[in-house]
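For this depiction, one protein chain was excluded, whereas all remaining protein chains were kept in their positions.
A and B label the chains in the order they appear, each numbered from 1.
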Amino acid sequence: MATISLSGIAKSFGDTRVLNTIDLDVEDGEFLTLVGPSGCGKSTLLRIIAGLEAPSGGGVDIGGRDVTAVRPADRNLAMVFQSYALYPHLTVAENMMTPLKLRDLSFWERFPILGPVLARGKHRALRDQVDETAGVLKIDPLLDRKPGQLSGGQRQRAALGRAMVRKPVAFLMDEPLSNLDAALRVHMRAELAELHRALGTTFIYVTHDQAEALTMSDRMAVMMHGDILQLDNPRRVYGDPADLRVAEFVGSPKINVLPGDADSDGRLSFLGLPVKRRIAGSHGGISIGIRPEHLRLSGAGEGALSGIVRHVEHLGSDIFLHVDIADGAHRLVARATPAEAERISIADPVNVAQVDGAAMAFAAEGHRLRFSEFGAASRETPQMDKAVA
Amino acid sequence: MVRSHAHIWFVAPAIFLMIVILLVPIGIAAVLSFTDYSLGNPGAEWVGLQNYERIFTRSTYEKMFIATFTYVGVVVPLTVGLGLGAALLIHSLNRFSDIYKTIYFLPVMAALLAMAIVWEFALHPTIGIVNSTLAQGCGTFLENWNWYARSCERTFPLWLTDKDYAIWTVAFIGVWQGFGFNMVLYLAGLTSIPRELYHAAEMDGARSAWDRFKLVTWPMLGPTTVFVVTISCIRSFQVFDTVEAFYPQGGGPSKSVYVMMFAIYEKAIQQNLMGIGAAITIIFLGFVMMLTLLQRWLVERRVHYA
Partner (left out) sequence: MTAMTHVRPLPRMEGTFRFSTTETIKHAVLILGAVIVLIPFYVMVSYSMKSPSEIMTNTGGLFGAQELFRDDFCVKLGNAAEDCMVRPLIYNYTTAFEKAPLLLYLLNGVIVTLSIFAIQIVVALPCAYALAKLRWWGREAVFALVLFCLLIPVHAIALPLYIMLSKVGLTNTYAALIIPWTISVFGIFLMRQFFMTVPDDLIDAARMDGMSEYSIIWNVMLPTAIPALLAFGIFSVVAHWNDYFWPRIVITGNRDLFTPPLGLREFKGDADGDNFGPMMATATIIVTPLIVAFLLAQRRFIEGITLTGMK
């Protein structure tokens, strides 16, 4: 029972506008990722949800209650910070105990020495809660250590523990994995996703790493320049981006973007190659986006672009070829299988063809151009294509 | 790397000076403290522990210890407390914080001797600005305060020459001069506290400013506090300028402001009693070194946040 909804959230720092009227509904138990390049406003948005930042306009609503004017401590949210923000002078157990003490004990029960004596039972109960959470996160052996004695990964767990221990309505995470090394980061991705499933609590997760967003979230909101460009599940965001900037941001290696043309009937082509799709209306400055996996090596001939291999990126399971086409005016990245790549070396001429129907068209302003009369377009005859060429 | 002897030329002057200027004098003072040496005399008698015995039995030196420790005991807590208070207030301001910082730091920059002379003048019983300002408060609500009413009837205190007030007045000037320094150190400490810790505290439910202070600010200022307390102790142990300016002879009314540095100066330089001066020097050094060692121990004991 903890949907979080934002309506018309705007934020400016002085004259700089950081967020433009954001509306967002987070469902109960959802893992929602706010992803975007640095400076897109994602962290600010998270801090507005937390209450650490006051919005310049709009409102925050948690579980049906307007909390715009409620201070962070009373929103019952937990936050995991990028730097973990553990109290360096307290042990892990004391760190985890802090939110419990501050919420559940009165001023006198929190008083040093006197408190534990007065309310021994309560202190015991809190300690049990800490132990339980530590057990879930497998950090029991670390409870008596101070943050300075922990490795990055252990600190990360301790910070998670401090957030989990009091069972908040939602977890807010601000790039929690960015301080870990690459291998641990990949490992923690899976662990966080599992933790989310086990807890069933809402997670709102901020990251600049599109891979984290793709791998962990139920839904991801791609943000740029203070706007949410697209909010959808990872599969759709990747496969069906609503905006050229989304298409370029999500996916690695990056999508190939080439200048395209549309004739008066809306038939699309790029670099003289037909896309075999049509768009409604006429547009100038169209861009065509094709993901590397939708380009394949082919024989010379129709429908293929010829170019020269300039670089081979070997990732083990996949091999990406960087191919200069049109005398180096454009560079394409195409995926090849190891078997195909074996025969290819740098400076070899190759031909690259597109997988039919995979190209996407974007208007000059960046938004996606949907294809019209899909069926008709696929039935276009070779003659017509030639005419276009 | 090719063996080079460059380092000898680099460190030799420093080592030589350290030994001659810092270590040898300690040895000399230690030796002289067992004699009745005075400058100009051909020789000196070995008197054993007599100098030390005097220091710990004569009432003059009892007054010296009382004055020194009273001064340190007043100045250290107040400069540290006011320094912290001012730093917290200034740090929490939205604007104008730089102006206060500048003003509070001015006394640190000004020559203490010059300011002591000005204070002496400001505290002058008849023409001083302090008492004339206080006198204007007579007849107002301030008279509810017994001390104030009595002072209005008679006169306001002779701050520097009344033995009941002298040490406190000198200590006040020490506080006036020193707290800005501590404030700046605390401000540096405050700006180095990661802001995320405050945000974490807020998320954890630290609602009141006091909770946040207790949970984050005070523990994070721990190393600063250790340093500030030590440096304040050492500085106030060394107080001399004000005392010499106010009381060139004798150390104030009934020797109530007879601090150690002044005692060394008076005994050794003015009265040419080098033996006793050396003994006070050794005791003084003992205090100061103990303090610094205590500080180092406290700092090293702490586990730092990587």
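In this section, contacts are C-beta pairs under 8 Å (C-beta built on N, C-alpha and C of every residue); 3 or more make two chains touch, one makes a residue touch a chain.
Predicted, not measured: the structure shown is a model, and the values here were computed from it.
Subunit B meets the missing chain through residues 1, 4, 6-7, 9-11, 13-15, 17-18, 21-26, 28-29, 32, 39, 82, 86, 89-96, 98, 100-115, 117-119, 121-122, 127, 129-130, 132, 176, 180-181, 184-185, 188, 195, 198-199, 202, 224, 227, 231, 234, 238, 240-241, 244-245, 248, 261, 264-265, 268-269, 274, 277-278, 281, 284-285, 288-289, 292-293.
Just so we're on the same page, only the chains that are shown with their structure count from here on.
Across the interface of their complex, subunit A is touched by residues 194, 196-197, 199-207, 211, 215-216, 219-220, 222, 303-306 of subunit B. For subunit A in complex with subunit B, the touching residues are 47, 50-52, 71-74, 77-79, 81-83, 85-90, 98-99, 102-103, 146-149, 162.
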